[in-house]
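Excluded from the complex is one protein chain; the other protein chains are retained at their positions.
Chain nomenclature is as follows: A and B, assigned in order of appearance, with residue numbering initiated at 1 for each chain independently.
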Amino acid sequence: MKKLIGLLMIVMVVAGLSACAPKETLRVFSWGVYIDESLIAEFEREFNVRVVYDEFASNEEMYTRLLSGEQYDVLVPSDYTIERLISENLLQPLDLSKIPNRSGIIPDLVGLPHDPQGQYSMPYFWGNVGLVYNKNNVSLADLEAQGWDILRNPSYAGRIYFYDSERDAFMIALKALGYSVNTTNEAEIQAAYEWLLEMDASMDVVYVTDEIIDSMIAGNKDIAVMYSGDAVYVEIENEDMGFYVPEQGTNLWVDAMVIPANARNAEMAHNWINFMLSHEAALANTIEVAYTSPIQSVFDEVTAEGGDYADYLDSYVPRLGNPLDEAFRYNEDIKKVLSDLYTLVKAQ
Amino acid sequence: MVGSKKAIISSIVMIGGVLLFFYLPILILMIFSFNDSRSLTSWAGFSLRWYQDLFSSRDVASAVTTTIIVALISTVVATFVGTLTAIGLSKSKKIVKDVVNSVNNLPILNPEIVTAIGMMLLFSAMNIPRGYITLLLAHISFSIPYVILTILPKLRSLDPNLAEAAMDLGATPWQALTKVIVPQITPGILAGALIAFTMSFDDFVISYFVTGAGVKNISILVYTMSRRINPSINALSTLMVLVITIVLVLINVLPMLKKKERMPIE
Partner (left out) sequence: MKLYRSFVQPYLFWMGVFIVVPMLLIVFYAFTTSGNNIISFRFTLDNFIRFGEPIFLRVLLRSLSIALTTTVISILIGYPVAYLISQSNEKMQTLLILLITIPMWINMLVRTYAWIGILSENGLINSFLAWLGLPTLNLMYTDFAVILGMVYNFLPFMILSIYTVLAKLDKALIQASYDLGANKLQTFTKIVLPLSVPGIISGITLVFLPAVSTFVIPKFLGGGNYVLIGNLIETQFITVGQWNFGSAISMIMASVIMLSMFITKRFDQDIEEMQSRKEVG
């Protein structure tokens, strides 16, 4: 009996010791499957630090967990969430002198509406939203004629995946109806809500998040709403799949790295951001994740003749110059309205 | 006799069917952990790559470590506190017993998700950052009621005057406790510890809501990994199934073997 207690004591001490890491820690909160994992180990070696890499599935989840008290040093939210965090004083301005690699960023991605002075964020990946479709089973003519409304075309009922995200859901409905994604007009939002309700009721649509990627590679359904980066990956793994962005307009988005105001290790956070902006790291990331790189030299390299994504320019290169393509802006009241309506749509 | 043959056949079919139902998904899970491709549905050949991925993944290693350590620590603490409390309860007034039993029933009867959000609200209100500590506190909290519930019946069957008799004979209260009471309820204590360990090891819902800062246990890891098809999950599951089967078989077979040893050839 005494021996047992002694053994347990030793186990507990060892456990306790192993739980206390002597090195400093960097806590990163980012999307799932959004990094070349070897970069984490490389960063740890180069800066002699322990990296805790946690993942979230949506901006909303990230925000809620942040507010419920979780502490991180680096976050990678989307543009409109960054706007929200800035407006709520939850971010700290970056010390640009510690991020020399920012000179490599594609000029169009600097000074965007969510962070006009580029003080708070550094781009990580960017892209748009579109429809991945099975070229054998879905006619391109239908896509070109109907755009987002193809999601309510009865001949495709039961063969559609929808991305489970409230912003993208309303974006699609609003664009299909010809409205702005950032509208504050109640009637327009109500119309979009009804558009979604009708789609949900008549089309037997399945709402998934990341499962959509493997499912479309397996060809389980014929149409899926997907982010352009995931579309690249699907196209590579399944030749039957194509990517189409409706002319009605879509959401042009940027995910960027930011540092929370209450970050415990802001110094190392800057190192992480700078590291991710380097040509080598950005190249590794875009090769691994297939999302579009914000670094000019990397972008040029992979889209050039013979580059890794030269054959997938339709999904890898987000459409620029279409005035109907919009970025999301943050509006607190509208966000609550959309949230509540989306809960209702899904609960049908 | 024809009737009972029919009965036996239909029994076998029924039980066999249910066992098939239980084990088929697990078998398929295990088979596809050796699949050479990323698919869960089409076989591409035999490969150990997912096991290699599993062992080289830092996430998996840290989740397994976290699960085991949290289970061990929470079991030790819960068993210790639970045992002492149960002993104290058995000597307490009825009203104390009733109050403790009723409150203890709350986490047992409540759906897990309610206990989970209650804890989440508590840690948020107390401003405790979510992570290892909150995970540990939560696991200890939901284990103790089960330990007490397991030990109390054993205590009730004890002679209430034993401890007093020991003290009359010169033992200190502590000696009476450790040398008289505890040895008698050891089976109950071990059973309680086992339940506490199992509940902690297997827990998902409560852990999911109270953890943070990247601290994950195996269940949470499976939950986050399952968004993408990842046969490493199959590999991890296969290993878990093997370990569990071996342990359970040992537990059940060893006593029978011991009996055989004691009974030499008749």
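Assume contacts are C-beta pairs under 8 Å (C-beta built on N, C-alpha and C of every residue); 3 or more make two chains touch, one makes a residue touch a chain.
Being a predicted model, the structure only gives us computed values, none of them experimental.
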Only one of A:L90, A:V110, A:L177 or A:V206 touches the unshown chain, namely A:V206
The listed residue (B:G118, B:G188 or B:G214) that touches the chain absent from the view is B:G118
Which candidate, A:N220, A:N262, A:S278 or A:N331, sits in contact with the chain we can't see? A:N220
Going by the touch rule given at the top, which residues of chain B touch the chain that is not shown? 11, 14-15, 18-19, 21-26, 28-29, 32, 40-42, 81-82, 84-85, 87-92, 96, 100, 103-104, 106-107, 109-115, 117-122, 124-125, 137-138, 141, 144-145, 163-164, 173, 177, 198, 202, 204-205, 209, 218-219, 222-223, 226, 233, 236-237, 240-241, 244-245, 248-249, 252
Touching residues on chain A - with respect to the absent chain: 58, 60-61, 63-65, 67-68, 158, 164, 200, 205-209, 215, 218-221, 339, 343-348
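The rule we apply is simple: only the chains that are shown with their structure count from here on.
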Chain A and chain B, separation of their C-alpha mean positions in angstrom: 37
State the interface residues of chain A toward chain B in the complex, per the touch definition above. 8, 11-12, 15, 18-19, 27, 32-33, 40-41, 52-55, 57, 65, 68-72, 209-211, 213-214, 218
Where on chain B does chain A make contact in their complex? 38-39, 41, 58, 65, 69, 72-73, 76, 120, 123-124, 127-130, 132, 212-214, 224, 227-229
